[in-house]
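Structure incoming, see below.
The complex appears here without one of its protein chains, the remainder shown in place.
Should a chain be cited, it is by its letter among A and B, assigned in written order, with residues numbered from 1 in that chain.
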Amino acid sequence: MPEWLRTLVRDRLGRFDFTEGRVVLEMPNRADTGLSVPLSVSVPDSPMTEADYVKSLHVFSTRNPQPLISDYYFTPRSGVARVSQRIRLAQTQHVYGFAIMSDDTAWMRARHVTVTLGACAVEIFLPDEK
Amino acid sequence: MKPGSCPWPKRSALPILPALGFLAAASSPVAEEPDPFGGEYPLSGYHYMGEQVRALQDDEFLNPGLFAVEYGGELWSAPTGGKGLSCQSCHEDASESMRRVAARYPQFDEELGSLVNLEARINEMLTVYMDAPALPRESDELLSLTAFVTYQSRGIPVDVDISGEAERYWREGREFYRQRRGQLNLACNQCHDDLAGFNLRGDRISQGHVNGFPVYRLMWNSMGSRHRMFRWCNWAVRAEPHELGSREYLSLELYLAWRSSGLPIEAPAVRP
Partner (left out) sequence: MTKARTRLSLPPVVQKGEVFEVKTLVTHPMDNGFMFSRDGQRIPRRIIHRFEASFNGEPVFRADWHEAVSPNPFMSFHASVQESGKFDFRWYDDDGTVHAASAEIEVA
């Protein structure tokens, strides 16, 4: 993990004692387009009870112009800690997922995603369009 | 994407033949037009997309184009103009009255003496019959109404009439399609006929069909008409684009619609 990301995570989440595991990051190995990449994050083995649940999940990008992707905050009413979104990835990179549990343990996982760029995929503005 | 993963039922010759059967006469333009796909049936642009973008189109919940259809439906039934009419006042239930309509456009209009596409027809209705101002091209309103009307033909094969007066436009469109242009000196057919299925960097080249329009394009982050795509394509080969609704683009639209004959209408399609 790049040092800057370590620093950023420590600044934002107030800690850096993450153990590899428990977090599952589901993303395609190769994205068809960086404009809309399916992302699912979960901690499937959490019972999500009042006594033991996932407090939050945090997803970071390593090669976007801005490294934050999303932060998710759960309650015991969430049932399971599993969320899905569509995100933008500017280029091929690693995506990191971090989980903070109600028992104060912390987990992480990284995943590599290849982003293909099209030949014509440059936005060209024409004067009379929206 | 394997050939077997084509989302639409394999088209047998049957649905296409009735559509083009009347063109079999030796004098028709079709007879002299070699099949650009070497005997393969046309494949929608959908076929050339990855599954992540396909999912955006297929999932009724995710497809952003359906918001345009929804908005178009509201405009359809909203009275507008000096006569206080809505589209619905005359056309009533769009799912009945507009079924198959989009599949036939663009078409030659005898009274106007020119080729009209769906957008132009909607504006003609607004200005001539409803005493309302024409909607600007590529406005949310016009795109949404077009999307709503086209949506009523979902699954209907494209089937345009290129006989009679329309043939002249069809010929012009074909010429435009084969004309090298721009700093890259490329003609449409060099990629979309000859290299469909090949990669252009990370893109897969499609056959360039128009059965998904109006489309929601991720790159634009909005809906776009066929003509907007033509302008974009022209610009991408560094050529001077023509005006939206110009004769050049109307002719090209007719040629491309003819080329898409038999492909089911997919609108609102999602394209990268």
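The rule is simple: contacts are C-beta pairs under 8 Å (C-beta built on N, C-alpha and C of every residue); 3 or more make two chains touch, one makes a residue touch a chain.
These figures come from a predicted structure and were not determined experimentally.
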May I ask you to name the displayed chains that the omitted chain touches in the full complex? A, B
For a quick check of understanding: of A:9, A:23 or A:69, which residue touches the chain that isn't displayed? A:69
Where the missing chain touches chain A, by residue: 35-37, 61, 64-66, 68-75, 77-89, 123, 125-127
Across the whole complex, the chain not displayed is touched by chain B residues 61-62, 64, 67-68, 70-71, 140, 144, 221
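Operating definition for what follows: only the chains that are shown with their structure count from here on.
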Note: in the complex, chain B contacts chain A through residues 49-53, 55-56, 62, 138-139, 200-203, 218-220, 222, 228, 231-232, 235-236, 241, 243-244, 272
Tell me, which parts of chain A touch chain B in their complex? 28, 31-33, 35-38, 86, 116-121, 123-124, 126, 128-130
